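In what follows, a single structure is set out as structure tokens and then discussed.
Excluded from the complex is one protein chain; the other protein chains are retained at their positions.
Every chain is named by a letter (A and B) in the order it is written, and numbering of its residues begins at 1.
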Amino acid sequence: MKGTLPATAVACAMAWGGSAFAAQSLEEMKDLPPAAKLMGEQHTIAKLPAPHPKRVFVLEPLFPAIVASKIWVIEGDKQELGAVMSAGYCANMALAPDQSEIYVFDTYWDKGFRGRRSDFITTYDSQDLTIKSDTDLPKGRFLVVPKKQNADASPDGKWLFSYNLAPATTVSVIDAKTKKYAGEVEIAGCGLIFPGRGNRFSSVCSDGTLATAQWDDKFKSTVTRQGPFFDSENDPVFEHAGFDRRQGKVHFITYDGNVIPVDIAQDKPAIGTKWSLLGAEDAKEEWRPGGWQLAAVHRATQRLFVLMHKGPKWTHKQAGEEVWVFDLNSRKRVQRIELKEHATTIAVSQDADPYLFTQTEKPSLITYNVQDGKEVGEMSFGITPFLMFVGDE
Amino acid sequence: MKGFMASLALAISFSAAAAGVETVAPDDVPDVLVRTQRTVLPKVRGAAEDYSRNCQGCHGHLGHSVAEVPRLKDRVGLFTHTPEGRAYLIQVPNVTQAMLSHERLAAMMNWMLEEYSREQLAPAFQPYTASEVARLRADRLQSVIARRREVVEGLLRAGVIADADVLAFSLEPGRY
Partner (left out) sequence: MFRALEVVDKLFERLSRRTAQQVSRRNFLASFGAALVGASVLPVLPVARKAQAAEDPGMAWAKRVGAQTTDPKACNYWRYCSSDGYLCSCCGGGPATCPPGSSPSPTSWVGSCLNPDDGKLYLIAYRDCCGKDACPQCNCLGTAGEMPAYRPQLNNDIIWCFGGSSMIYHCSSAAIVGQV
């Protein structure tokens, strides 16, 4: 057999870009010693395309093996798997506001499932998914089935936040640029982190109040409370809200289907008037919001998407049968998207022709075109996916 | 295992009886395991039920639990020796924000103090009233950690405790 390589093979190897081995031209290969010609196909490493609105990160705690969380990077536009990231125990994540980095908030033990525990934030390059750094979390972190607002990045790119419940409740604050651990803010009796403007975030407290923390450059912090703004005993707010992060608006959703908008972009957050997702007919049919990450906001059109199902009180984690879409200005429902499969988590891409991503119970990721409510595709992966993140949300 | 469970059940029933706790006989509970394991269950009513639903999960049925949770047993009563300490007990976030009315919260705290720390109560300890609880609940602590430190220093100054370590608990999360 002649020892020449087909030109197409070499051309393909060169087209991949990024390489473990140097790409070689047919010319160069003539001068190589005979053994080198057996190298055959050159191996390269793929890179994700530049961040785009229809990429969705699916965080999976992987309950059968919780010490090995996964993050599935899905190219929603092509309905393809871009990559899978590895993580540890009850991992959480956040995207840098400029989408250049991915932060994974993680926990592991030095003997796998035992030994000395470590908690830290791993910073990844968002395109080649290489690890840039690990930042220690000296106060540990909250271990729970992951919820988005237990960890976040501030919209101005300055801070990273991680919630602690040990069982004392505090928030760890980290400088997002230097990755220096700044310290903790005490939010006694409260949970969740909704980053506001500047050195501020707001949290939800078990008495129905809103706590807003702020700190100066010496990291001296103060916490002020407002409200109560919801009935914490009879109609609590879900931990997953319609969070319009860039504009600093949180549309809290209650178990009974009420929406309470809170503007946290103000120096002093402004609590808006409550409105209901339900019309009289809906209430009679026992429609209510439910699921896990049950709400999303499409910022440009100011639309609120909510997972809805029919059921009595205390079915707040039941999967949604439909996604209802509301105009946040008129507070009227403008669309009902029937779901092919019941879903527990949704996300909406922030571009002009948005996709609605739904995590179904099968599990699978079913994508719908928001414009016409039609299915774009269904992808099967994972065992217990829980959260979804899209860029610029 | 069955033998162990049986003797455990017996032990529970003896201690419950000694404590004057009403119990339910295994045959009166329609549950396959309660009946086969001969478990004697206590009746949990009133303030005890409120403690159980709101506090027991972390503070334990014996008033002490893990290192990261402040111990109540033979300790919490010390806080009642100063007005600041007395106020602090109500203003602790999980107490002040509990799903209990002022009346029931006062009753539950009084029960808890008697149950777990009677010996440490201030000599002229006056049980909490609903109106006192209402007043204290209207005032939110900003930093619980800082306030506790102040209260403990106050108890030291007042000679209630000889050493701050008496009231120590671990603020560091476990590394386990």
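We adopt the following convention: contacts are C-beta pairs under 8 Å (C-beta built on N, C-alpha and C of every residue); 3 or more make two chains touch, one makes a residue touch a chain.
These numbers were taken from a predicted model, which means no experiment stands behind them.
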Fill in: Interface residues of subunit B (partner: the chain not displayed)
1, 24, 28-34, 39, 41-45, 49, 52-58, 60-61, 65-69, 94, 97-99, 174, 176
Worksheet, complete the sentence: Those residues of subunit A that touch the unshown chain are 63-67, 89-90, 107, 109, 113-114, 117, 142-145, 147, 165-167, 190-192, 203-206, 232, 236-239, 312-317
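By definition in this document, only the chains that are shown with their structure count from here on.
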Worksheet item: In their shared complex, at which residues does subunit B touch subunit A?
Response: 58, 68-69, 93-94, 96-97, 99, 140-145, 171-176
Worksheet item: Which residues, counting only subunit A, touch subunit B once they are in their complex?
Response: 116-117, 139-140, 164, 166-169, 186, 188-190, 205-207, 209, 222-223, 225, 232-233
